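Scroll down for the structure; my scribbles are underneath it.
One protein chain is absent from this view; the other protein chains keep their places.
Chain naming follows the written order as A and B, and within any one chain the residues start at number 1.
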Amino acid sequence: MRVDLIDRAMAASGAAVRAIVYAMLALPALLVIVCSFTSGDSLNFPPTGFSMRWYREVWQNELFMTALWTSTYIAVLVSTMALAIGFAAAFAINRFAFLGKGFLQALAFSPLIIPAVVLGIGLLQLFAKLNLTQTIYPLLLGHLVLAIPYVMRTILASLSLHDRVLEEAAMNLRASPLKVIRRITLPLILPGLLSAAIFAFVTSFGNVTVSAFLTYGGHVTLPVQIFTYVDTSYDPLVAAVSSLMIVITLVIILVIERLIGAERVV
Amino acid sequence: MEEPLASRRVLTPALLLAPMILLLVLFLIVPTFGLLRASFLSESHLLDGSGFSLKQYIRFFSDSYYSSVLFETFVDGIIVSLICLGIGFPTGYSLARLSPPARRWRIIIVIMPLTLSLVVIVFGWLIILGRNGVINALLLSSGIASSPKQLLFSRPAVITVLVQQFLPFMILSVMSVVTQIDPVLEHAAANLRANRFATFRKVVIPLALPGIFAGFNLVFVLSISAFITPRLIGGNRVAMLGSLIYERIMAELNWPSGAAMAFILLVSGLGVTATLNALAASRLVRKGGRYAR
Partner (left out) sequence: MLALSEGKEDAVSESNDFVVELRSVSKLYGDTAAVADISLKARRGELLCLLGPSGCGKTTTLRMVAGFVEPSSGSIHINNIDMTHQAPYRRDTGMVFQSYALFPHMTVAGNVSFGLENLRWPREKRDKRVDEMLKLVELAHLAQRLPSQLSGGQQQRVALARALAIKPAVLLLDEPFSNLDAQLRVRMREELQEVVRSVNVTTLFVTHDQEEALTMSDRIVVMNAGKVEQIGTPGEIYETPATPFVAKFIGWCSLLKGTVDDAGAFTSTAGLRIMGNWSAGPATVVIRPEQLKLSAGGAPGQGQQARVLHSQYLGGATRVVLDVNGEQLIMQERFPFGRHPQHGDVLGITISTDNLRLIGEA
């Protein structure tokens, strides 16, 4: 189609910008994976040789393996708890009429606008006063707070998309209120609930900005372990650990994509 | 349906909401106020104490080093947000206008950096920018440079990495607002003799402004509170407020000072949010008036 010069310039620069953007977004993760297969002793580009050597080393590295375990089990705890707390709250907001709903929603989303440093230091101070820094509670509760907005948003969205007429139909067929929730509501919003839980999982699993302040006593998460390790030195060991995190994250994204479609992920 | 007792209608939602309210009050609001309290302590190296003084704030604003760090943090935040806007808008717009199958893998690429741990991304950039990294390998093999260049530990490097980290927020918020703009409006503009450029300037961008402001706001607040990236990519050469706070608390254990800085950060972020909101609101009002002849 014959178009104005300025339009052609816009189209060309737009295409160029998009190419750069996608490359820029994908490149760091890709390169980490590429470099993790090096057989050399240091992180070079291009990597020297190909081996699984550094993956074996990760497997034998107690520091990283413990951290991986800690991260996983905190993330699992966080996602189950966030799901329970978030579903109860979202259900109340969606189904009941009461004053201050807007305020409550603002409260639920406020962890997003409070800088991570503020939350991290605040929690550290609180738990130091309570003398609980050596426990798992600071990490657990900190992550739980961070997960709430994501969980609330996903569940609220699926509740509001859910067709209430189906519940009325079930009630008309003599189902009790509890049975309606169990047999109709929950199964229908199950994809939303699952992705909420997964969101909570990745939020906790990947977090470093709040965790960095809360890892006293033996409880160090994998991202914080990577952070402290890289702070002093970096070698292919970190590339292998990071690749593991990338693969786990990618699998999770694909699962969410299957569950609710990529459009609604964020 | 039989109406439950009135008390039940109040009690049930209250019980359902209680866990979330309790969680956020105890572990978000209480610690934030605890921090605010600590920032008014005069002694350093103290977690707990009594008394009230503005000493930490006065010291911060009277020391030219701190004010220059604050200023540079702000400038970096604005630069990062502007770059994100400049390259995120075309990307978010095109994502919104793509067909679902074409959108799929692109969205996955955009979401990946958001879900992936920040340290992993920063580590990826260390591989790109490091002495033995990708860029230096390219420079050396192509003969542009004869010895490896120091790319890390510079402000441009920090800004680049921050842009990559936070770009997805801008892309997604532009995408979500452009999805709401009926493409037929663009056709209508073209039919009324507006070329693509005029259509963007007069129709798409004005209608996308809420998303642009939201994205800008988010990226700005995240950038000024960053501390992992300035620390790992910028090293000692690039001071940003976030890394200063981390240092103050974790290395020097100087609580009141760190708390005061964290509060200055929080208030700056909220201030920018409020300003942008006011700007957006006034712009909408002015828009209405502009066509009033």
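Note that in this section a residue touches a chain if its C-beta (ideal position, glycine included) is under 8 Å from a C-beta of that chain, and two chains touch if they have at least 3 such contacts.
As the structure is a computational prediction, the values presented were derived from the model and not from experiment.
From the options B:29, B:79 or B:194, the residue with contact to the chain not on display is B:194. From the options B:75, B:185 or B:253, the residue with contact to the unseen chain in the full assembly is B:185.
Considering the complete assembly, chain A touches the hidden chain via residues 1-4, 7.
Mapped onto chain B, the footprint of the missing chain covers residues 182, 184-185, 187-195, 198, 202-203, 206-207, 287-288, 290-293.
In this text, only the chains that are shown with their structure count from here on.
Centroids of chain A and chain B (each the mean of its C-alpha atoms) stand 17 Å apart. Contact residues on chain A toward chain B in their complex (touch as defined above): 3-4, 6-7, 10-11, 13-14, 17-18, 20-22, 24-32, 35, 42-46, 84-86, 88-89, 91-93, 95-96, 98, 104, 107-108, 110-111, 113-119, 121-126, 128-129, 141-142, 144-145, 148, 152, 171, 177, 202, 205-209, 212-213, 222-223, 226-227, 230-231, 234, 238-239, 242, 245-246, 249-250, 252-254, 257, 262-263, 265-266. On the chain B side of its complex with chain A, the touching residues are 1, 9-10, 12-13, 16-17, 19-21, 23-24, 27-28, 30-32, 34-35, 38, 47-48, 86-88, 90-91, 94, 100, 103-104, 106-128, 130, 132-134, 136-137, 164, 167-168, 171-172, 195-197, 200, 221, 224-225, 227-228, 231-232, 242, 245-246, 249-250, 255, 258-259, 262-263, 265-266, 269-270, 273.
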